[in-house]
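These notes are about the structure you will find just below.
Only one protein chain is missing; all other protein chains are in place.
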Amino acid sequence: MNTMTLDAPGYSEPASPQTLEKETVDTRTKVRETVGTPFCDNAKLKMRNVNVFYNETQAIHNVSLDIGRNEVVAMIGPSGCGKSTFLRCLNRMNDTIEGCRVEGDLTLDDEPIYGPKVDVVPLRARVGMVFQKPNPFPKTIYENVAYGPKIHGIGSRRAELDEIVENSLRRAGLWNEVKDRLDKPGTGLSGGQQQRLCIARAIAVSPEVILMDEPCSALDPIATARIEELIDELRKNYTIAIVTHSMQQAARVSQRTAYFHLGHLVEVNDTETVFTNPEHELTEAYITGRFG
Amino acid sequence: MDMHFDQHISRQFNEDLESLKTEMLEMGGLVTSQVADAVEALANADSEQAEKVLRIEEEIDKREMAIDEHATLIIAKRQPAASDLRMVMSVIRIARDLERVGDEASKVAKMAIALTDEGTAPRGYTEIRHIANAVRKMLNDALDAYTRFDVQAAMRTLAEDEQVDMDYRSAVREMVTYMMEDPRSISRVINVLWTLRALERIGDHAKNICEQVVYLVEGADIRHGHESNLKNT
Partner (left out) sequence: MSDLTQAQVRERIARRLASRHRKEKLFRGLGIASIAFGVMAVLLLFSDIISKGSGAFVQTDVQLQVTYDPALLGIDEVNAETLIWANFTAVIREALRARFPEVSGRSEKRELYSLVSSGAPFTLRERLQANPQLLGKTEKVWFAADDDVDTFVKSLDDSAEGFRGRTSEQMAAWVQSLRASGELKKRFNTTFFTNGDSREPEQAGIRAALVGSLLTLMVTLALSFPIGVAAAIYLEEYAPKNRWTDLIEVNINNLAAVPSIVFGLLGLAIFINFFELPRSAPLVGGLVLTLMTLPTIIISSRAALKSVPPSIREAAMGMGASRMQVVLHHVLPLAMPGMLTGAIIGMAQALGETAPLLMIGMVAFIVDVPSGITDPATVLPVQIFLWADSPERAFVERTSAAIMVLLSFLIVMNTSAVLLRKKLERRW
């Protein structure tokens, strides 16, 4: 099996047994509709027929998905499959990217996320985000956590802010490690601590949804385990969407798993189904590490 | 759904899975021939062949342990998912069934030795031969279905177990009449009953292997009467 089927879609060459075989493979695995259970009853976020374009290139093709309350949905897929792009639609982080256009209906508690009347500032306070690389501000630990409440005018008095900072750090499981050095720079913490600081910073504004874009890809297994434990803890209060490259992580932390492939949402199913008996062949091929 | 275990990006993974499957099928072959030998020893009152069956038993135990170890290593190293995971799990389960089949074959061999020692006319051997042929076919078909990931064949083989059970029950009834007719034959007939029982158990294990074929290919666990888990076939 050394006929690589990873060629670009536009690839063509005179018909030969190999290309014929490839074509049959392509038609067989062509993505038309999402299989599995993309919708749920208790949806916090509803996305319907979402298309995302970067200038003329379409990055997301007609994706529909619900994310339920107090649910962790993992998004997996090969690099460039659009899972991060899709995640970033949910709090409009794509707005800053030149030439990025989002079509479709996206709602948070049935209120539109996109639209001329929607202000992104309160939206992002409701939909927090944790990034791939831990990116604390080059400020003190305290200021890192207090920043969100300050700009949104949540904690006006110092005592109030102190309380928010402590609670957020406690929830992020970082309080005991940093309570004696709140005035030290956040960048001086270890990678795992920095990421938990970023999570504390995100939850300091009491968001309803937390988006995580490969939050553990820069962390060692111990720090990763802590974050995963934290995600499970946070699920009680928040709705979480997580993009990850680690299939084991998706299997561990999520209730449902969505598999993206070349901008299509191929399959959404209960995580156990996806990892023991996925419905779609592409999902199967991806999670078992087979040739695309 | 087509099953391909030779398309992983990691060639080593391909080889590991392939060799695990081969190991299991080799063990299956060994066990099948052991069953055949045991039945033959019984039919021919050949205690020497029966002794050979008992010796192979040890080899089969070793193979089961080796398969377990290799499967454990694959899980530890590769964290298999989906069909790979089901493959590894089914191999572990089938290996255990095969080992038990081996145990049952040993029992048959022991009966062959005991019945040879008694040296009387082989009454009830017709039933034994009948059921033995049926379960040997089942075992062969089950392993064959596994080799070809053939769910249909597995389901057909699975259905055959009912017939074996019926044959077993009628054979038991017949043996009971023998014992009532001739109380002196009781001890010998009990040995024949034990043999029938062992063969019937082999049929059950063959059925289990078929269930594993369904699990491997369809991802549905139909053990213990949960056929409804298999939705779309």
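As written, the chain order gives the labels A and B, with residue 1 at the start of each chain.
The rule we apply is simple: contacts are C-beta pairs under 8 Å (C-beta built on N, C-alpha and C of every residue); 3 or more make two chains touch, one makes a residue touch a chain.
Predicted model only: the values in this text are computed from it and were never measured.
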Partners of the unshown chain among those that are drawn: A
Candidate in contact with the missing chain, chosen from A:C89, A:V102, A:A202 or A:V268: A:A202
Of A:R124, A:R171, A:R196 or A:R290, the residue in touch with the unshown chain: A:R124
Hidden partner chain, touching residue among A:M93, A:V165 or A:V178: A:M93
Sole contact to the chain not displayed, among A:G36, A:G82 or A:G148: A:G148
Those residues of subunit A which, in the complete complex, touch the missing chain: 91, 93, 96, 98, 120-125, 128-129, 131, 133, 135-138, 147-148, 151-152, 198, 201-202, 205
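We take it that only the chains that are shown with their structure count from here on.
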Where subunit A and subunit B are represented by their mean Cα positions, the distance between them in whole Å: 48
Contact set on subunit B toward subunit A in their complex: 1, 4, 6-10, 13, 79-86, 218-220
Subunit B-touching residues of subunit A, taken from the complex the two chains share: 1, 247-248, 251, 274-278, 281, 283-285, 287-291
